[in-house]
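Missing here is one protein chain; the remaining ones are kept as they sit in the complex.
A and B are the chain letters, set down in written order, and residue numbers restart from 1 in every chain.
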Amino acid sequence: MNHNHPVFTDNDPQEELVTLNLGPTHPATHGVFQNVLQMDGERIVSGVSTVGYIHRAFEKIAEHRPFYQITPLTDRLNYCSSPINNMGWHMTVEKLLKIEMPKRVDYLRVIIMELSRIADHIICNTIIGQDTGATTTFLYLFQFREHIYEIFEEVCGARLTTNIGRIGGFERDFNEVAFTKINKFLKEFPVALKEFENLLNRNRIFIDRTAGVAEVGKETALDYGWTGPLLRATGIDYDVRVSDPYSSYQDFDFEVPVGTSGDIYDRYLVRNEEMWQSLRIIEQSLEKLKSEPKGIFHADVPEFYLPPKQEVYNNMEALIYHFKIVMGEIDAPKAEIYHAVEGGNGELGFYLINDGGRTPYRLHFRRPSFINYQMFAPMSEGMLLSDAIINMSSMNIIAGELDA
Amino acid sequence: MEQTTLNNDIHVKLVEKFGEKVTAVSEPYGLLTFVTYTDVIHNVLLHLKNELNFNFLTDITAVHYPEKDHGIAVVYHLNNMVERVRIRVKVFIAEKHPTIPTATTIWKAANWMERETYDFFGVKFEGHPDLRRILNMDDLGVHPMLKQYPLEDPNRVDKKDEFFGR
């Protein structure tokens, strides 16, 4: 294509609209989304979003994998908080198999899920800071994400795509080092989070850039299917942890923070407050663990939970179970089931249809990023380009979850 | 138990309004599920939203049953946030003419969900403002989630079946 072709126009350049191709590899979008925007100067007149640049056909793969092999796929949905996805999937299958989980496993899961919620919110909020010009926040708070990863490493051996736990519980018990690290994190993180808030919460520049930008009303948010911190910032206290408690969340005392106007500042505040609430939940969970019998880290369901390798070599029964689970011959009821968990970005749902075969007949993920993101183009209309960029970072759209 | 009485109420109200059009009612894992038909689905959804307070559209997707006459089930999940009830609505449509009225006029969220369903299953949502592929490439040519299409890229030459025991 010849890039130097002459352009003939009689129109006044002041009245012409410019087409701006934002993405798919634009550094400001933090992911692979394309937005073709019609610009009038700095203002966006209209936009069209194109997604699917990392579509990996998860739902098709899931139809070809036995249940326990689907966990690694869920890792790669919202990779900023993979443990929530892993456990959401495990709980879906446990619900299908009607497995009664021991309280201790539930509490351990809650610790891991809340830690990953903090990791997720750290990314989002520091990126909002970064995009408004405060790089310090990003560099500073990111080290605490490393500390969370160290805890995950201690529990499961991996940092980011954790594949944490098994259907029926955990693969192994938390060791002493893991608890030491969690306690250390609980002591150090609040100090840093407080400093982070001091840097931004009352910062004139930050408030000017975010308050009153991209306001969203309650009705609009519900109409567009928003969930998670975005919906709560508009003032609706919908949280799956409260409305549909899973993993014994009903045993915990925590608050669901809500905003008023749904603008970027409110979303930032809601996420920050959720981090404080997550810390509270973890503390309560550690307290509750003290009164639980030690050493229980999975439900007593030998027909669904992989036996330890030592047993497999020395015990006939364990060998049979091992074989049956690995070959996918578990006795799962023919049923359909919808299970939702509160992911980092909102309601993460698993719609599973089982026909009694080796693999799911159909597995559909309700991915909050996908549903939240469709409002981006319509709400950008009339916005300044620089505001639209922060708006996108405050929506915390994760490309992996968006495209599945 | 509380859930069941609530579900019964909803069921009774739905049958009152739509009569025989509400069929195959079941309650797997406490979630009220029923099947309805393309001619009334729009009214059913509207009724659920406005009269029975199912104000939130959680999800739209589809399932393919190649052996059935009406082989594609479009599945709607709705949520009543106030009373904390979920409901599942299914419509079976023919694989040859997979058309169903759009829900975009009721919820804006339906837009991309329906585009995704169209992309994967080829379900044509009548009245959808912009029914294009969303995740796959425009020139893919097939609707890949239908059961007859393989998972792997059929054009690959570097994978020999004999090494995979096929």
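As a convention for this text, a residue touches a chain if its C-beta (ideal position, glycine included) is under 8 Å from a C-beta of that chain, and two chains touch if they have at least 3 such contacts.
Note that in this section contacts and distances are computed from a predicted model.
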| item | value |
| --- | --- |
| Protein name as given in UniProt for the chain not displayed, "Branched-chain amino acid ABC transporter permease", "CO/xanthine dehydrogenase FAD-binding subunit", "NADH-quinone oxidoreductase subunit B" or "Heme exporter protein B" | "NADH-quinone oxidoreductase subunit B" |
| Among A:25, A:183, A:198 or A:260, residue touching the chain not depicted | A:25 |
| Residue among A:57, A:256, A:320 or A:335 that touches the chain left out of view | A:57 |
| Chain A residues that touch the omitted chain in the full complex | 24-27, 31-32, 52-57, 60-61, 72-73, 75-76, 79-80, 123, 138-140, 142-143, 145-146, 149, 159-161, 399-400, 403 |
| Interface residues of chain B (partner: the chain not displayed) | 135-137, 140, 144, 149-154, 156, 158 |
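Quick note on the criterion: only the chains that are shown with their structure count from here on.
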| item | value |
| --- | --- |
| Length of the line joining the C-alpha centres of chain A and chain B, rounded to whole Å | 24 |
| Footprint of chain B on chain A - complex, ascending | 51-52, 55, 57, 59-61, 63-64, 95-96, 222-225, 236, 238, 243-244, 335-338, 340, 347, 349, 351, 353, 361-362, 364, 366, 370-371, 373-375, 403-404 |
| Contacting residues of chain B [partner chain A, same complex] | 28-29, 31, 33, 55-59, 61, 63-64, 75, 77, 81, 84, 86, 88, 107-109, 111-113, 116, 120, 133-137, 144-145, 151 |
